[in-house]
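Note that this complex is displayed minus one protein chain, with the remaining chains in position.
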Amino acid sequence: MKVRILVSFKDSVLDPQGQTVKNALLTLGYGFVRDVRQGKVFELDLEGVSEDEARRLVPEIASKVLANPIIETFVWDILA
Amino acid sequence: MSAPDRTAMIDDRILKDHNLTRDEYKLIVKLVGRAPNPTELGLFSVMWSEHCGYKSSRVHLKKLPTKGPAVIQGPGENAGILDIGDGLAVVFKIESHNHPSFIEPYQGAATGVGGILRDIFTMGARPIAVMDSLRFGPPDQPRNRAIMEGVVSGIAGYGNSFGVPTVGGETSFDAGYAQNPLVNVFCLGLVRKDKIFYARAEGAGNAVLYVGAKTGRDGIHGATMASAEFGTETEHKRPNVQVGDPFKEKLLLEACLEAMGRGLIVGIQDMGAAGLACSTSEIAAKSGLGMDIDLDLVPQREAGMTPYEIMLSESQERMLMVARPGRVAEVQAIFAEWDLDAVVVGRVVEGGRLRVRFHGEEVIDLPVEAIVNLCPALRRPVAKPRPAKPAGKGAPIPPPDNYTKAFLKLLASPTIADKEWIFGQYDHMVQTNTVFLPGADAAVVRIKGSRRALAASLDGNSLHVRLDPRTGGAAAVAEACRNLACVGARPIGITNCLNFGNPEKPEVMGQFEAVIEGMAEACKVFAVPVTGGNVSFYNDTEGASINPTPVVGVVGLIEDVAQAVRPGFKAAGDIVVLLGETKDELGGSEYLRSIHGREDGPAPGLDLALEKRVQELCLEAVGLGLLRSAHDLSEGGLAVALAESCFHGLKDLGCVVELESELRPDALLFGESASRILVSVRPSALDRLLQLARDRKARAAAIGKVYGQSIVVGRAGFKLVDVTVREAHRAWKNAIPDLFKIHA
Partner (left out) sequence: MKFGVVVFPGSNCDADTLHALGDILGREAVYLWHKDHDLKGVDCVVLPGGFAHGDYLRSGAIARFSPLMREVGEHAARGGLVLGICNGFQVLLEMGLLPGAMLRNKNLKFLCRFVTVRVESEKTAFTRLARKGQVLRLPIAHFDGNYYAPPDVLDEVESNGRVVLRYCDDQGRLSEESNVNGSLRSIAGLVNAAGNVMGLMPHPERAVEDLLGGTDGRLILESLIGGRVP
């Protein structure tokens, strides 16, 4: 089973990289861009895990290792 | 895989794809005794490329002096080695990564650092300092800034993580580098003399180990890419660029040094250009032996790789080792502790042939001598450079309305302006040996447990070289050595990176030949051997060549680090003394370029005997403790040197200088006559210094004193320049950051 986890900064945390990308887009004329948040993508290939187990284990992995809960949040889904 | 193709028929297109001539192909068939199969042809293509085979340059490089009492290893190995006494040796080299850095600036520069680090630690030395010589297009262009930003962060990203300090270097700008930036990386390492390692096999039966990262399809044919001109289709070459992993390289360093230190291996070679093909054949050829390799054992990152791809992959952070008999398990245990692969992929054999198997079939069977040593040297046609116009024959140079304004503009020109924007991104202090921060004339790195220190400098003024290749080549050596003299270091060895255009153009080869001759002459005068380096040809974009850019890296020794001298003024009342002589030489100057928009000559002349006397005078004065500061005069001439001595000195300390000369004021202030050093001394030491200068027949003149908070330069009672140190500093300090701020 393949799952994808998206980690990004919490809204309360300034994301300087996202801000820089946003500024660049605005200078390039994409004035309609209201905000940019930059994050990380993880794709995990799981073996011998049921969907139920995945629903328990993936958030555990994400909150324990992949994201730092002080500054980051995550969403995830099953790819296949 | 098909059996070796026995038909000698080969069409021109295949040869062109492999950057081989028909004559070279015929020679290959003769040496192999049959037509090579496609995998074998690929191997020759890379190993006989300009990058690996030095085919255009070899006949000329022979003219450089390479011997000296301290030379342990001259050209021909991964890096040069010099004996520095106390049982220690220095290992150093400079290498280019120009083409990859244009295609993908961050990774191109990062892997350039990775490659040179491996060249140093593959010989058993721990890298202790990195320096970079960088050339970009004018930074007012966004594209050039993007390349500069990528290159600098790539160097930082790799070096900082690896844990080697980037202690200095030089950066300059010219429109010719816009499509072809230069990234030359120099590395210096330190090793105990009894722990030096070479690419050696020593005895049939020894196990060949592959260590480090897994092999992927990275950089297939990077070496041949570096040996061909850029065209409009370079965008498609992007997949060729390797991706660096500095963390893995750091682990590789520690594991390799541990295996070496415990005497577990007989030889080692890094996998750089041409990867496994190069490392296997070189180790075998240098030992007069052969090697049997099984590609199925090579750790692979991607599925379905062909033998051609596995042999020629330029995946980074890999080494090939030959273990001592019976020590394989110990080597593997060390690498496992560092979480690295160490896999036996073959054996050393008698017979001088490289035999490679893949899926049970033999895919390569070649004589290693032919691969490594028999690439034919070319005698390319040479067109002698035209002599520069004699002085005064160019268009007249109108004097500026306001010398102070011209001075401030010059201080803000990117080539002269402060480079903290660059070196502030490099960890220049890790390893806690960096005595001078970047920006001094030379980097100074102490040797722990000793009073001695190593100094290093990179130098090369490509405009001067273009205007007069022979003198420019000599001047690059002279200035690099002069930088060392300023800090009080005696040069002991040189490495060079020769960046030129397409060698198939006779005028490029003419420049190359003249530069080498000039360098050779200067090296003889300073009695410094060249222990290796790198040639980068084909720095052309759509037919236009860069200015010829030889970069000289010189390494020197300071006997007592406490005596090392910095460029900054120390105290008000000290006397400012100019060593050497200013002539009416504005040709090729940064002043002419920045203020008048001209790049005409003639370049400044160079009297090597006088240069030597000035440097000896400076070294002697440092040794006697006479000098409070010393700073080389280069781009921007005397005025810029005065300013920099203020900027590097005690906060806001200025100087007042009165010049007595019949020369035109701009030549006095901004001319770039060679062989000059600006020093300051206590008033009580002045007579002693002037007497030394007379004894040595090297001119020295007291021109002013350290005083006040302004830079004031006058002539015959008339103030040419009068500006506060603070204002001058602002112009110099903010120029480069402002470029990035405004357009961010």
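By written order: A and B. Residues from 1 in each chain.
FYI, contacts are C-beta pairs under 8 Å (C-beta built on N, C-alpha and C of every residue); 3 or more make two chains touch, one makes a residue touch a chain.
What you are looking at is a predicted structure, and each value in this text was computed from that prediction instead of being measured.
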| item | value |
| --- | --- |
| Contact partner of the left-out chain, one of B:204, B:297, B:377 or B:430 | B:430 |
| Among B:355, B:446, B:648 or B:699, the residue in touch with the chain that has been omitted | B:446 |
| Given B:328, B:561 or B:659, the one touching the chain that is not displayed | B:561 |
| Residues of subunit A (touch criterion as defined above) contacting the omitted chain | 12-14, 16-17, 20, 65-66, 68, 70-71 |
| Missing-partner contacts on subunit B, residue numbers | 153, 156-157, 160-163, 245-248, 250-251, 337-339, 420, 423-435, 437, 446, 448, 561-562 |
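The criterion applied here is as follows: only the chains that are shown with their structure count from here on.
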| item | value |
| --- | --- |
| Mean-CA-position distance for subunit B and subunit A (Å) | 41 |
